[in-house]
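Just passing along the structure, written as structure tokens.
One protein chain is absent from this view; the other protein chains keep their places.
Every chain is named by a letter (A, B, C and D) in the order it is written, and numbering of its residues begins at 1.
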């Protein structure tokens, strides 16, 4: 089951700005890639020594430095030093349990958000930290594997506007890719909800309840990841014009719309999941009602006629008194007794029919 | 069942501003109509070549270009180019899963909203995209069939103010027609709610639950379509005066009031539908209670007297001991036994009457 | 049952500002009264020809023109023309499904609100449209019968301030009378709630549920009528000083306080009605519990002892084997069997007593 | 049961500003006390003729005029006239169903709030109306008996700051005493909640439900009394500096904090009371479950073995056919039958143990 809370005990008590990796993947290899482009050319390479990316800061082309492994304190620190990044920002990059936020520093913009990717039958969240400077975008991921391949393709092939525009448009493209990823997750969840909904009306089982429960948790997680994004995009739009140019702002308005759409959809899903629980309970009550009706019909028909049979199973001695069960010696006693029983049974059935139980 | 989420996987990963149709009706024919009018005359024609509408931009009369088929990327692109529309706007027109919104661009106003139409026994939502320029209104619909016929009639016959006023009043007339359509949907839903409500109190069945469930979904969909409209109308009212003239603003205030009324009604309906679920559950509990009472009454009357019959069905040998069931040999043993049973039954009935169960 | 939604299909598709009566009382007679007063004198008369009220506009005295029958399109139109009222305002007067609102036009103030009157055992809502000009108040009601008699009396007798002050104070007096009417409705509802509450704790029946259900609907209706009033009064207070004089504003603050009080009370009532439903359900569960306990006690006492009786009703042949039911031939077999049964019954009773079921 | 709504029919239809007593205590004696003090001396006396307090207005010392009996229209009117109080204010003093509020008039400040006092096992609410002028505080109570004794003591003995400061500090002291009274009520309610909570988990009865119900009503009443106080204190803090001096404002900030604390606590209590209802329902379900289990265990053990006994109670004639119940004539038929029954019973018990029912 998805854990809703990332432990951070390890780092408690340390001085603020201390970089201690909060991730468990400490041993995993780290991949650093650099894509450097302008209108005319693209240069893409894998970086082994972090110092190799340092010159990017002073070129005129747009540089995108992507680090797959934000737990590598040394790399983050080295990059941070080179790009004059505040130590609290570096701390936020390394400790990947941040709430999405956008912070405006002197000369750069720091954006944290959650990238969601759909795995087998659940989605997976990962913190993406982005730093936008005049002509560079630094992106830090927890693990290799991301939703940025379409952006890379567009840079390589020169499709769309990305090569014509600056680092701010690159930031926009990355955010847009992340938000597009949310839509994929929503689609998957929408499928799950539709399936569950049908199951609910057809044949709900305790497993259905577990599935609803699970869905609810996913909703809570999703909401936590996406809600703050609205403020993040607003903050980017309000940030100083030196970094986000006027022509790019309209694109952030577009992401803002998408974010609102995602949030609306999550809220609607939440409403539906809550409704599902009500339906589940109603359907349980319905089933119980049906079970009770069957029991009641069977019992109320047979209990009285079994009593009649019980009467004539009594052993009162006819020899001792003519008052003792003379029916037993009547010519048509037995058929009469059966007839009485049949009458009672039919009467009960008519009664239940009137009550609309059968 | 209504799907709450329009899939958009097809377009993920494409550069922003790329026009890929999100609709399935790709093969359907497209209808373009042009209505061009001023105070003195009306010209209405069906357009086959998109280029035929281009001159409208430069005339003094008001032109309404309506495209039934927003999935036709080529047409949208051609019109967009001619009217200098931003590529993000064109993208929003083609991908018909937008949240209602109003965006103010240089020289034109872009409005997206949902047009609802009542079909057989459900309503149908369709995205309407409207572009208002100085003297033109461009409207894009997903499918043929709309709520604008009264507006067309008024233009043709010159009833009302529409021919006296500009393109902004035409935009108002179209929005007004869409909001009027909401009232039709609300009326139908109101009928459904009244009917369900009566059914609930008379004889609720599991089908009633499904109907409530369905109503709830419709509410969620409706809300999603209408809520953002409030901000949309506000945004239009606040937009630059070049496009919306002062004299027309009072009319938008009128639409605003209608929108608030629609939203209020939806909220009230929601309250009622939630209340219906509670009533349904209470009524289930009531029924269960009644079933249980019948069972309990029958069982608690017959179980003790069946036991009495059972006693005298025992085979203890009177020959071996005078202690063994002497009652069987009494003169009035059988009538006495029947009397005891009758007493028990009557006692139980009195007890239940006291408890107000019968 | 109260309908929550007034149909308006008739008027859909008409040009805005078209006056088509939304009311069904089209044939009913219309009553127009004029009260014209200043500090020294009062003139009150019934008007037959609408033209007779036209001179009021130009006098110095305060005139109150009351029309009982806002569905009479011709009258509304004639008055509207004379007093230079916008056609959208006239439309709102005729179509009596408006949300309470206050609109500030050039030279006059337009206020719509709901007047509630308690009938047999439900209240009745009616739209009141008020137009305040420099020295006139025009009031439009749907039907004869209103809550304004105390105001009329005060004008006639010169009690209170009304004769000393202008048309704005008259508007205040009318609004005050309407809000006072809300308190009457709240009192009646409060009585209903108290009665239901007692019934709930004493002996809830399915009728109680219906009553709660009905109360809830009344609450929704009431809320819908009163909530917007807060903004209405605020808007009047903020309106241009030419119409509402400074000395009158403090009185509107008083109405504002009353409105808040009404809204608070409605919210509290809502809370209580929701609580009643919970209590109803709990009380159903309690009853079910009691029914089940009775059944269980009777059944669990008699089922085992009936079994014992069943044992000794078996026909195993003692002649064929001494192992076959020797108890039947014991001297104290029967008393012993009865004793065993008594023991079982007492044991069960002790067990239930321990469980605190009896 | 606490009535949530004070009837006011008596005064409906009267001209605004008319003083008609809304209280029933019309015949009760009225107590007027005057405390007049400055740094050096205190003068305290009981007033018989209202005119005796009139000179206070023009002295330099601080005067506190307290009227126990706001229903005495004549007194309120006389004081109002002397202190130039608006007739709407006087109306609010007499009609004691006001929502707490603070109104800023020329030359005086008018504050209404609710004083809560804990009685036998419920609290009692009373309206306190306060008028602050330059050097006087007028307080109006519905009944004798209040929470102001500590303030009186402090004035008499000169403890604390009250004698050093002006009428504004006296107003603060009175408000502070009222808010302190809320804490007493909260403590009592807190005790009730703790007690109920324990009862709920130990042995909930229908009485527990009534108690929760009652608590909920108290919460609603409390909330209604306290919520508006926040705005009241804010309004006092924002009021014109002539009446509330700068040095006193910090004290009102203190009351503001206390009010927030009271509101927070009420909200927490509400949460807990709602939670209690859930617990109550769960606990009912738990009990029902237990009852059902006992019934099911007894029934499912004995029904099958009673059937076995029933089989061998049949009277098929062994004389007529060897196929007819040969078991009855077997040597160990009876022990075998008993053995089969025992086996069935043990099997059932094992089954229930596995299901963890016993």
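Here are some notes:
Just so we're on the same page, a contact is a pair of C-beta atoms (placed from the backbone, for glycine too) under 8 Å apart; a residue touches a chain by one contact, two chains touch by 3 or more.
Note that the structure is a prediction, hence the values are computed from the model and not measured.
The chain that is not drawn here is touched, among residues D:55, D:107 or D:275, by D:275.
Of D:177, D:196, D:226 or D:337, it is D:177 that touches the chain left out of the display. Across the interface with the omitted chain, chain D contributes residues 149-150, 153-154, 159-162, 172-173, 176-177, 180, 183-184, 186-187, 190, 193-194, 197, 201, 250-251, 253-254, 257, 260-261, 264-265, 268-269, 271-272, 275, 278-279, 281-283, 285-286, 288-289, 292-293, 295-296, 299-300, 303-304, 306-307, 310-311, 313-317, 320-321, 323-325, 356-357. On the side of chain A, touch with the chain left out of the figure occurs at residues 1, 3-5, 7-9, 12-18, 86, 88, 97-99, 101, 103, 203, 206, 209-210, 213, 216-217, 220, 224, 277, 280-281, 284-285, 287-288, 291-292, 294-295, 298-299, 302-303, 305-306, 309-310, 312-315, 318, 325, 327-335, 337-338.
By definition in this document, only the chains that are shown with their structure count from here on.
When you average the Cα atoms of each chain and compare centres, the chain farthest from chain B turns out to be D. With centres defined as mean CA coordinates, chain D is found 41 Å away from chain A. Separating the CA-averaged centres of chain C and chain D is a span of 25 Å.
Each of the following residues of chain C touches two or more other chains: 281, 285, 288, 292, 295, 299, 303, 306, 310, 313-315, 325. The touch graph of the protein chains shown is a line.
Chain pairs that touch one another are A-B, B-C, C-D.
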